[in-house]
Each structure stands twice: as C-alpha cells, then as structure tokens.
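Only one protein chain is missing from this complex, and each of the others stays in its spot.
Moving on to chain A:
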Amino acid sequence: MSTPIHRRRVVITGVGTVNPCGLDATETWDNLLAGRSGIGPIDRFDVSDFACKIAGQVKGFNPDVCIDKKEQKKMDIFIHYALGAAHEAWVDAGFDRVELTKAEREVFGTYIGSGIGGLSTIWDEANGYRGPRRTSPFFIPSLIVNLASGQASIKYGLQGPNSAVATACATGAHAIGDAARLIAFGYADRMMAGGSDSVINQLGVGGFAAMRALSTRNDEPQRASRPFDVDRDGFVMSEGAGIVILEEYELAKARGAKIYAEVAGYGMSGDANHITSPAPEGEGGQRVMRAAMKDAGIAPEQVGYINMHGTSTPVGDKLECMAIHRVFGDHAKRIKVSSTKSMHGHLLGAAGGLETIVTALAVKTGKIPPTINVDNQDPECDVDVTPNKAGTFDAEYAMNNGFGFGGTNACLILRKV
C-alpha cells in the first residue's frame, strides 16, 4: 500500500519575456493574437556564406533598465535577456512593492535554464584569443548555463534552490515543471523559473544550418516559419527569454496576487532513439503528454488547447501531430492547437518559457494565438492548428509541449483558476 503524497497547488503569478515579437508579455501577446511575425534578415554578422540568412532577433532591448552598467559586460547576452524577463516577472508579480522577509527569501528560488549558454561570448573570446594572461576572469561566469539563475538570485536576494536545466529546446518547459515540483513537494514556496538563449552568431547559425535544421526561405523571412504547412523547410532560429514566477497557491491567494493559471501537471520522457530525430511515431511525445495528464489526474477530453512544439521542420511537425492523434483519439479532431513559433520563431532553451506564458494567457483569456503561414495545410498534420487567425477555446486545461535534441521531452498542463 502506498502512502498518499501531500502535494501543494502551484500557480503562475508573474510573467516576463523578451523575444522578437515583443519586449514584454503584453506587447508579445498583442502581436501574437494579431498574427504578426518577428522574423527578419540577420543583421549582426555577414551572412553571405550562410545558407540561412534569417532569424528572430530581439530589437530595441535596453539592458540599462535592469542591469547595472558595470555588471553588463560580465554577462553574455543570454543573461541580459534573462534578467530583462526576470525583472518584468518580478514586478508583474508585485514583489517590487513588498518587502520579503529573510525566511521568505530562503524558500524563494531561481530555476532559469539555457539550451546552450553563452556561445556568443565563447565565439568572441576565441576569436580575439591572445593567450592565458589575456583571458578575462569574467569569461567563465559570463557564459555558463546556470549563471542566469545565479545572477537573478543575487539581484533579488533569493536564497532558496538555485539551479538550472539544460535540455536543449525543452529547457524552459523542464525548468518550469521542475521548479513547480519543488514548490508542490515543499522544497520551496516560490520560484522564478524559465529559460533564456541567444546564439544568433556565426557558430549558432552555422551549426544548426549544418544539421539542415533551419529554413532557408531567405527571401520571405516572415513567411519562413510555417509549421504544419506543406512547404515548411525547417525552423527559424530566434532568441530571448521567458520567465515566470511560480507560487504556492495559498500563499498567492493570501497576498491577493494576480493568478494567471495553475501548473496542474508536468510530464517528462526520453526518446532513446536518436540525437536529433524524434522517434519514428513520436513515441516520446506520446509518452510525455500521457505522463503530464496522469500527473494532472485528467482525461484527454479535458484538454482544450495545445501550444505545440511545432518548430516547422518537416518531420517534427508531422510526428507531433501523429502523437496527438495517438494520445487524444477522437478528441484530436476537436482539440485546438497552434504553434506560435510561426511568429516568434524558435527560442531554443527559452521556447518553453515563452510558450508557457502564451499558454497561461490562453487559459486565462480563452483566446488562442494562431499558427501563421498555413497556406496549404499538410494532410499529415491533420489537427485544428488555428490557421492564420486567432481563435478561442472553452476548456479548463491547456497543454504546452517542448521537445529537445537528445530525445528529451517536456509537457506542462495549465489549468484555469
């Protein structure tokens, strides 16, 4: 006989993002509902020799707002973005207006991951390498994956769990799921969690292009990310951060916090198949969605919307749709889905952070941002992808999928509160 495990409810009480569709959550949400793409030509380096010349670059981000000038040069740009998003989430949750006690800070942690970390810093340092006596003491702390969490914990005085996850494109979703569990099982009361990435440089673009993973629709950047369309030809690399404040439900309620959604379920799975290709029938995706629903204690029919991983690669989209059919059966015909990567591109380790925010806003408002560029839907992607125009749904639960290289999968289920 197993002992029932006491599990606390966890809610999202603050959101923050920096991405190609907006420098905050409100601007992003408005642009996504309107179907506006944030993709454009790469203007940060000479792309003449590159097969892929387009990306989702963050435009107009000013780190001065959230990072002391002296500190800025000690951080890779992925940490700048993380602290930008963290600041918005912190203020949004109202923590700029309350003085947390020492005891409260000791159970408030940070869990911000990154798929790759400071590749731009590595590139710059290696290019300008002038020997060991000229390597900056800030080189390592500015680029390692967990320093987004580390810097955020220092900035806000958060002394609870301080960790990070690096599961490629599933990073943000895993970070939020893991952090929610820390709260659910009593290891923390509040967590700042999400993901951040920025690798739009020669190594990042060249590396992903070498895998033939990127779209080369260079002449039409805004039409390049086209999940579920027959003419999709790869993902569009993007950058930014997506971070949420997670909080134990009773504490959030007691302080009158604004609640976006409850983190009701979380699943994890491994493909055990190939370093970059999904398992042949999307079995890893199937298992992760089932695991999340089991964790939430719900039936497939209760899920009304899925923010899909949907990166716009020929194989990935097809297999994720197949997985949805296998998992949801008849309900797959009714469930609404979309891939907002059609607009903001693929933020890699930050994707799950941003898309959890999008899913939370969908649950809260009943609105679904569209999948844009669906001119000719692939018959092998036979689900209601909310093509080209925003939609609505009326259900208590929504799902967010994130799949990463290495065959790692995450699925979050959010519930309307």
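In the analysis below, contacts are C-beta pairs under 8 Å (C-beta built on N, C-alpha and C of every residue); 3 or more make two chains touch, one makes a residue touch a chain; residues count from 1.
Note that contacts and distances are computed from a predicted model.
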Among "Fe-S cluster assembly protein SufB", "Fe/B12 periplasmic-binding domain-containing protein", "ABC transporter permease" or "Acyl carrier protein", UniProt-listed name of the chain not shown: "Acyl carrier protein"
For a quick check of understanding: of A:Gly60, A:Pro137 or A:Pro379, which residue touches the chain that isn't displayed? A:Pro137
For review purposes, identify every residue of chain A that touches the missing chain, sorted by number. 68-70, 74, 133-134, 136-138, 141
